[in-house]
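Of the protein chains in this complex, one is absent; all others appear in place.
Order as written gives the chain letters A, B, C and D; numbering starts at 1 within each chain.
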Amino acid sequence: MTVDQAVAGHAPPDISAGPVQSSLAKGEAREREEVRRGVTVADGGGGPELARVVPVSGRRRSVPRWLRRTVGPLALLVLWQVLSASGVLEADILASPGTIAATAGDLVSDGALPSAMLVSLQRVAVGLLLGGMTGVVLALASGLSRLGEDLIDATVQMLRSIPWVGVIPLFIIWLGIGEAPKIALISLGVAFHLYLNVYAGIRGVDAQLVEAGTSLGLSRWGLIRHVVLPGALPNAMTGLRYSLATAWLALVFGEQINADDGLGFLMNQAREFFRTDVIVVCLVVYAILGLIADFLVRTLERLLLQWRPTFTGQ
Amino acid sequence: MTVDQAVAGHAPPDISAGPVQSSLAKGEAREREEVRRGVTVADGGGGPELARVVPVSGRRRSVPRWLRRTVGPLALLVLWQVLSASGVLEADILASPGTIAATAGDLVSDGALPSAMLVSLQRVAVGLLLGGMTGVVLALASGLSRLGEDLIDATVQMLRSIPWVGVIPLFIIWLGIGEAPKIALISLGVAFHLYLNVYAGIRGVDAQLVEAGTSLGLSRWGLIRHVVLPGALPNAMTGLRYSLATAWLALVFGEQINADDGLGFLMNQAREFFRTDVIVVCLVVYAILGLIADFLVRTLERLLLQWRPTFTGQ
Amino acid sequence: MATDVHGSVTDTDTEPERRPYPGPVDSGAAVEVGGLVRSFGDRAVIDDLHLTIRPGEFVALLGRSGCGKSTLLRVLAGLDREIDGGVLVPRRKAVAFQAPRLMPWKRVWRNVLLGLPGRPERDAAIRALEEVGLGHRADAWPKTLSGGEAQRASLARALVREPDLLLLDEPFGALDALTRIKAQRLVAELWQERGCAVLLVTHDVEEALLLADRALVMEGGRIAYETAVDLPRPRDVSDPRFGALRARLLDRLGVEGKEGPEARETEPGTHADTSVAA
Amino acid sequence: MATDVHGSVTDTDTEPERRPYPGPVDSGAAVEVGGLVRSFGDRAVIDDLHLTIRPGEFVALLGRSGCGKSTLLRVLAGLDREIDGGVLVPRRKAVAFQAPRLMPWKRVWRNVLLGLPGRPERDAAIRALEEVGLGHRADAWPKTLSGGEAQRASLARALVREPDLLLLDEPFGALDALTRIKAQRLVAELWQERGCAVLLVTHDVEEALLLADRALVMEGGRIAYETAVDLPRPRDVSDPRFGALRARLLDRLGVEGKEGPEARETEPGTHADTSVAA
Partner (left out) sequence: GGASRADGGGGSDSGTDGKGSLTLNVGDQKGGSEALLRAAGELDDLPYKIKWSTFTSGPPLLEAVNAGAVDIGAVGNTPPVFAAAAKSKIKVIAGTHSRSDGEAILVKKDSPLKRPAQLKGKSIAVAQGSSANYQLVASLKKAGLSPKDVTLNYLQPADALAAFTRGKVDAWAVWDPYTSQALDQADARVLTTGQGVVNGLSFQVAAPAALDDKKKAAALKDYTDRLRRAQNWVFKHPDVWAKAWAKETGLPEKVALDAVKRTRGTAVAVAVDKRAIASEQQIVDTFAKLKLIPRSFDFGEFVDPRFNGDLPPSSTAPRTYGKAR
């Protein structure tokens, strides 16, 4: 449910006009009571002011979720078009959606964009996998044991704040200029995000449930599998949201190193050669990737978190 | 409590040797029972195997938390020194801590680092403030109402995935080359991180508590203040963790724009000029900032989340 | 008796009904439910339920576990609106839920004051907590309370309010005998003083008969049985009429009904003729 | 009777005691507690408590709300180790907590099977759930259960295990009369069949006397009162000895003790002579 729903059918008690209440205020209450009960049946009394509980239909949301969620992005698109058409947004500031679409069309038809996406997708997939595993394992190690936390958490918190651009030279020295440093960059970003959220999730699991699991005779691993991890899942989903976006963002840096294809490369090159329209196409692709990631995570959440009757509702 | 603790004093029931259990298995259980109760007082019976519940002292952790947390970072430092001293880590790969300390000393004594920190700190402060407010307000709008969510959430999820380097030219066009675009970049990073976590937090608040709040006659704002926000606080803390780091990281990009001072500038410049030692000093500064941020958030958490008996323990 | 007063009509201040249902709307009732349906999936947990509660009336609601009592309470509290049918309730309601639902991030005394108008003082909360025997735990975090303590805190939170309708969902379930008696007395006193309508969900037939003007039994999604408890107050469990009522109710609730007025004296409590095999 | 068998010593398989406490260690007991202290801050909720439960013994634990019953159970379950004193418990324990503590992310039937050794089948869970009248809700998410349903699921979860010690913390508190009787019967049957030791926390004196071999009253952090329930099974609440025991226990629990064997017949249930002012 949302606050809307919660509050709508339920006006806040409007007692504010009354005198300041004492805890279980007796004196004043008794007087009122006498009036009402007819000890002094003055006006014959009357029931309290009633309000109708307005039914809401369970299936009132006929517009599917994903459709309603396109409203915002579409509105943005329309705004962009309107501003471009009306000349407020000059072409040299930001090309109109039409121009961008044309450029995108070119990039697709000459194969530049598809091949870039494909190359990047592979990197992202590997990076997500490696980084995801690292992040979750670290989070488990430090979430589940005090010793792990002492050793790992501060270290990760420290490394996490490091700007990875600055480490690219070191990466080149350590990992060469092949796929390794690119994937390492992606993995790093992913790992830190997952770590942070999964760790927070683990540390947010209700201790009562952990106790219950222990008392049911769950082994250490059973406890992790059946209690701790599911309990950390909502946070892990937030972590996944981050990770998906981060993996693609890391390309912008990763594909500075010896790349001649990929989304990040495309964007860097466009920036290098002032291809503003290509830059915007890349940005739009990123935005779409963001929407896809969001959709994926939402779907996952619907599947995995259906047990969760939270404020989210529906 | 940690799993360590939970499991240690409580060995998992070792019933695995027994035959497969039926739900409330009657047959086999009855036989055993008869033996035990003495229906066939064969061996005189015996109590079950007992285990001692080993007391743990409440104040067993004499080493303060923050001290134990320095172990990881210190170990890393020692490792670095050892590798450097033993020649495994050559100076041209990564200078030794000593060299770095010397460079840091130079940077401090000639005022470059302090002045950079000061300049950046101001930017970070303003950016944190603006971005923090924006992020929280957006998260509230979209966390609290369905309409808000439909309009805002997808849009933010989309914009969040955009690589901001690509947008710097637009920022310059819109905001000039003064402080504005730098602070805008910081704010953006901060806002997105806070948004994502606070939104997840709001949507993770127990619906039962929201109901309780509503039934207590809380107004919309009261509900937000007393139920939704406190419930979202654990996630907001994770968001804050992110934000603090992100604000400083955004400097690396923000201070590409017409800056001649600041930590990000220092680092970019060092990178441009192949000053590996300065880069490493910057990285170390970032790492220390990360530790400070972690310390701040932990302190805040201790203050604000003491009501929360989670797996965190103590 | 408290229940024989009902006065003139008050404005209901709501839009005209969308779906007319039988039964008076403009009576001076505190609760008016007509044709209420609440389904979860295919299962109609509440199915064409009708219920009127007069202002100042104390109604006890009994029924099997899972029969929909809490669901009805949530509807009356205005918390569940995925319903069909007409429901009229006072604006001012207070609820003590079946689970305590204390805000874990507020100390007990702040939980008690939550949502009260004005700037209520800590003292007010302490007084309320003392009435339920929890004064010493006022500064505790909710999650450190024992089961019964949490339930009492939740009760205190409902009772400091001054509602026209008090909804209590098994408020004494986790209390020991003595504490329970005290809490029952407290509720009775407050009800007497304030004259609000009370709907008390309970599994304890005696409790229902000691406190209520009327006892309802819910079954099959509706009020399947209803009986006025027209005993003088203070009530005495040893009163033969009490015993008769109890027997009838227990019978209705499915506990083997050996209990009649004549058998009463040998059949104490709700456990009637329960015997445990050994 | 089930409780008169105790046999030879079994190895306790633990390190030698750090803090010796009075009382036998090597007896064939199912639970051995000596000099147990558990403090929250300055307050010693359990203060020098001694308790021995024989294998196969059914013990009921009564006491005022907040007196430390659940705390004791948590210690016995091995969940709370910030204690002083000696505690010996069987390795195989099962607990039904006061709050249901179902894993919200597992459907009811999976909750029931959680932690069982081997690869128990869904059927096993369904059977256990049917015994507590919850077969039809086996596939529900825990948070959609009613209060009583959740409590029964939690009970079923404890009962499918085959422990040497069964710890039940007010397992019938949220159940209606009939369901409660059935659940009590179920526990009694299982206990009979398995011969495990049971520690049952309850607020219902009759329940305690119907089920237990021994009833304890906790007060001031220790077992302040203890009485054997040496009545033949099946027990009958109308038995005068039952009434006498109930009266004594109620008296000990602070409910005005008009009840004596002679007054029993007019004082049904735990509510004794409660009267509510009106």
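In this text, contacts are C-beta pairs under 8 Å (C-beta built on N, C-alpha and C of every residue); 3 or more make two chains touch, one makes a residue touch a chain.
All of these numbers come straight from a predicted model, not from anything done at the bench.
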Check each of A:Arg69, A:Arg160 or A:Lys182 against the chain that is not shown and name the one that touches it. A:Lys182
Out of B:Val53, B:Ile168 or B:Ala212, the sole contact with the unshown chain comes from B:Ile168
Thinking of the whole complex, not just what is shown, which of A:Ile257, A:Val280 or A:Ala293 touches the missing chain? A:Ile257
Missing-chain contact among A:Val124, A:Ala270, A:Val284 or A:Val297 belongs to A:Ala270
Interface with the undisplayed chain - residues on subunit A: 92-93, 115, 118-119, 122, 168-169, 172-173, 176-179, 182, 256-261, 265, 268-275, 278
Using the document's contact rule, name the residues of subunit B that touch the chain not shown here. 92, 168-170, 172-173, 176-177, 256-260, 265, 268-269, 271-276
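The criterion applied here is as follows: only the chains that are shown with their structure count from here on.
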If you take the mean of the Cα atoms for each chain, which one ends up farthest from subunit A? D
For subunit C and subunit D, what's the span in angstrom between their mean Cα positions? 28
Please report how many Å separate the Cα centroid of subunit B from that of subunit C, as a whole number. 45
Of all residues in subunit C, which are in touch with two or more distinct other chains? 2, 77-79, 92-93, 99, 116-117, 144, 161, 192
Among all residues of subunit A, those touching at least two other chains are 6, 10, 13, 15, 208, 211, 214-215, 217-218, 222, 231, 308-309
Report the topology of the inter-chain touch graph, choosing from line, ring, star, complete and other. complete
Counting only contacts in the complex, subunit C reaches subunit B at residues 74, 77-79, 92-95, 97, 99, 101-107, 114-117, 141-144, 157, 161
Per the touch rule above, subunit C residues touching subunit D in the complex are 2, 40, 62-66, 69-71, 98-99, 133, 137, 144-149, 152, 169-170, 173-181, 184-185, 188-189, 192, 203, 205-207, 210-211, 232-238, 243, 250, 253-255, 264-278
For the complex, which residues does subunit C have touching subunit A? 2, 5-15, 17-19, 27-30, 32, 39, 54-56, 75-79, 81-93, 116-118, 120, 123-128, 131, 159-165, 190, 192-195, 197
